[in-house]
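Part of the complex only, each chain left as placed.
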């Protein structure tokens, strides 16, 4: 939607120094926000839903993100499609956010009626020469990967999304997310720029001091540390962990569970990273719960009783944890320069019964607490960045390498967009 | 107040295609909003009140609209005048919105005191050489037409307002609105650009699906339809209605009730349209009530027991319905790019007694419901226009001709203003 590159924004982007956080106005300014929406949420592939959000055969799911609103629907042919949630007549919003049923989409304004494949079926008073075929709902590009629904509003979406599909398709397949059910979901609004939400998520430097619940099963060693700071005793423990982790990774790979890190970051159009990690000290935990035990008795998909740790997966605006018993999918969508909507979905096997096979409270406790703690930290980061006292600060090369990569990738993408 | 034309706005204005709704940023942008305020509400003649709003001899009525605030007062000479609601000293707002009494306007800040003719009467401590005559309240142009009060803040207001006066003066005169009383008023804030409020009002394409109360006495046939869509039976009914309507119009004209449409739209500076319509199937209804019967037993002005249908009158930001027993006057004033204040006044004969000659609930039911329904539709239109999925859509040439004319007129006026 930005018609031309903003020279001030270009100068700002070029002012970013490697190894440091971004210039303030990229976190706070209206120009940066518009460019971010256009580049990272309209052109880039954006996670907008899980397949379980979309009713199977006769309904729609509407999601609002950044400046956009998209309606997802499954046509008579079973194919999932996405459309701008806007009537082709005078642009009225067709449906409100969330689920709705019915095999037709009728605009409440003048009752123009569309099929679930987007075709305009009825538009009264438009004349016998009116070509309905030119006035179907405007489609958006849509791809599903292992039950995750991505859309792009661009004419030409990033082609290297194929790399993400190739890497993540096989990793996600055994979890059967496309057939899973949503056991719980939460939406919170963070008082910060979406990039601070993502920076916060991409490091565990802050975990020890902020996330007691997550700390039950997360191992800070997995997220980087400065070995020279450790005492010999702690160094030995850390080395032992790394050795165990290396053995475990090999074992996973040999058992057919792809696990080694894949980093598709700087230098690429589409941004993602994945890695399988152990859970809990010694890798004895099985789920992100307070006691490390599975929250759900029915395993996801075809996982069965395999010990599969926690499969991490990040895009530039989402993060995912796939465990044997449940998956947690979180997507961050900007609302304004200083506000971000964070939606989290907890998925379990569709056969699992609440209260019998899983206790919802137990299932969601860790990430509900973690999201809330992170929201407070993001607000604090935004509050500081917004003052004249802020200047870009140094990332730790041990614990914040992914943030540096993210900032570099972000700047590269804006430059590539002509800013 | 805009000091120079905005080149971006000019490009936007020129991008509008005939037959289609406006480019999105004209409904959402800050630049368009400022230009709209300057062009359509400060320069153009704006309906700000009915004469009944202004106390007869010793008081004021303040109205806030767009970026402005105006105080209306009747001087000792009986003449109605308008002034900027701002002290000539340091610019304090003189009075809050609504009615106040008293033959002086005293600024609450330093007690500069003005007469109801705007003259500065007292300004202490300004020195013996201070010329009070140069510091009277800044007047605005004011005209009343049949009891409706219009102002222009421009040095040179549109001269062709004389056409409106010539056309509407005689049509409005018999209703005696200048002597009527306000039986009820409502103010709602619509979550949409003022032009979407007006587009919504200028078509009845949406009536069938949205306005059950209004549909009791409005006849959709009067607002356009595609004859080729009708079955032979319905076509015959529609043709019968048109024939009846033509006869009725002739009869009204012969009886001294000017009724034929007058369109003063594209190509003119001042925008208005008027037409007298029948009410209810077969023209049997007499008032916009649920049963079509008069809401008030005392007729307006000199109408008496004449069957005068519903005299419609639209300006670029207001709409009016004059019926034998009451009149409904509605004015739309922009608050911000995406919010519009809509004030509706129900007028009855000053002699009519509430609870005796009219039941207020019955009087206001139809348009209260209709306004509320329209507010929801306007919000829905704005919500869609604001997303990247919107692109200007086609107006129906049968049911939305007036919207096309309005959009063309709007663009022409901005071009004429130098954008």
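Structure notes:
Going by the order they are written in, the chains are A and B; count residues from 1 in each one.
What we mean here is this: a contact is a pair of C-beta atoms (placed from the backbone, for glycine too) under 8 Å apart; a residue touches a chain by one contact, two chains touch by 3 or more.
Everything numeric in this text was worked out from a predicted model, so none of it was measured.
Depicted are 2 of the identical subunits; the complete assembly encoded in this structure file consists of 3 such copies.
Here is the rule we go by: only the chains that are shown with their structure count from here on.
Look at where the CA atoms of chain A average out and do the same for chain B: the two points lie 48 Å apart. Residues of chain B that touch chain A in their complex: 21, 24, 199, 205-206, 209-210, 224-226, 228-229, 377, 380-381, 383-399. Of all residues in chain A, those touching chain B in their complex are 1, 42, 67-70, 83-94, 108-111, 124-128, 130, 135, 138, 153.
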